[in-house]
Each structure stands twice: as C-alpha cells, then as structure tokens.
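Every protein chain except one is present and positioned as in the full complex.
Presenting chain A:
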Amino acid sequence: MTNVMSLSTHTTASGFLLPSIHSAPPFFTQQPNPGTQAIAIEQWTRLILTYARHRRLFVLRVEDAETTGNDWDEILRNERINRKLLPPYLSHILSAMVAKDLAVYEPPRQTRSVLLYWRSPDEWAETLHSWATATGQLNTILTFYDITDPPIESELTGIPIPLLRKAISILGKTGRAQMIGVADGEGVRLFAGGR
C-alpha cells in the first residue's frame, strides 16, 4: 500500500494557483537547517510576489499574519491543513526579501511593513513612461493623482506614492522626468527621450 502524502496545487477563491508546497505542513514553520530555510524562504518570496502581482497588492505587514480577514489570508494561512504563518516567521521572510531588493521597508526605519517589488522600480519607471507616451501626456504637467487614479484604469492605478516617486526619480536621471510643485502638492512632467 502506498501511503504517500500527496501535495497538490490548489486554486483559491480569488483564482490564484497555490503551489503544492503550500499544502505541506512544515512550510509554515521556520526551519532550523540553514539550507532548508533558504529553500523555504525562496518559495515564500516567490509565492508572496506572484500573489501580490495577481491581486495588485503593494504592501505586506507583519500584522497581516496576526489578524484574519485581510488581503493576505489566502496565502498566509491554509485552512485545509490547519496551518498559518506566524508573525515572527513573516517578519523574517520580509527581512530576507528586503535584503534581496525584492521589497523595501516603507515607511523607512521600521521593520513591520514593506512595499513589495513585484515589479522593480526600474520597471515601474518604464511603465510610467510608456503610459504617458501612449496616452499623449508627455510634456504636460501631471499630478500624482492623475497617475494613481487615471480616468481610464492603467497599470499604474493604485501605485503607492513612494514607489511612484522612485520611478520618477529614475526617469529624472535620464532627463525624462522633472518634478514640479503644483497647487495641491506634487506633480511631474515627463519628456520623450532616448532610453
């Protein structure tokens, strides 16, 4: 008789395909063996980033592992095997992601909340520039609000301001963006220009 524990993938209510490792009970425990822990962290990192991309989530907080009913329930817990990621482990995973530039502590100087880079700031910079070009908004002044809440939903809809600011400063380095003070806060002017 084969009595092999079968780990299978699972599609969540939001339509996300969980990898089979998510149904392995020990996946939710911090591993004492450094080699094993490295592979577990790698799996968690990939899972967090792909899920964030799937749901367009930008922020993950340690407290998301402390409460239920938040955006991260589908991956931080697995009711089918009665396991959940505990806050200290999530905190450890977040620090590993920050160390690999796959996330950044936001706001800075705390370690309870991160901004996730499921796209790198460089990629966001290009996304912003392509969007402005495609929608004919080069050389005009755009407020941050124009970008984060455009009348026609874009890839940039809902982008957090700190991330937007990083993207603009990257474009600024190649002369493709200029920060401008506007009446109700900050704005930006984007220019064509070689990459």
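Here, contacts are C-beta pairs under 8 Å (C-beta built on N, C-alpha and C of every residue); 3 or more make two chains touch, one makes a residue touch a chain; residues count from 1.
Keep this in mind: contacts and distances are computed from a predicted model.
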What is the protein name, per UniProt, of the chain that does not appear here: "Mitochondrial import inner membrane translocase subunit", "Exoribonuclease phosphorolytic domain-containing protein", "Putative tRNA (cytidine(32)/guanosine(34)-2'-O)-methyltransferase" or "Winged helix DNA-binding domain-containing protein"? "Winged helix DNA-binding domain-containing protein"
Check the options A:Thr12, A:Gln31 or A:Asn70 and report the residue that touches the missing chain. A:Gln31
Note that chain A touches the chain not displayed via residues 2-9, 20-21, 24-29, 31-33, 35-36, 38-40, 82-84
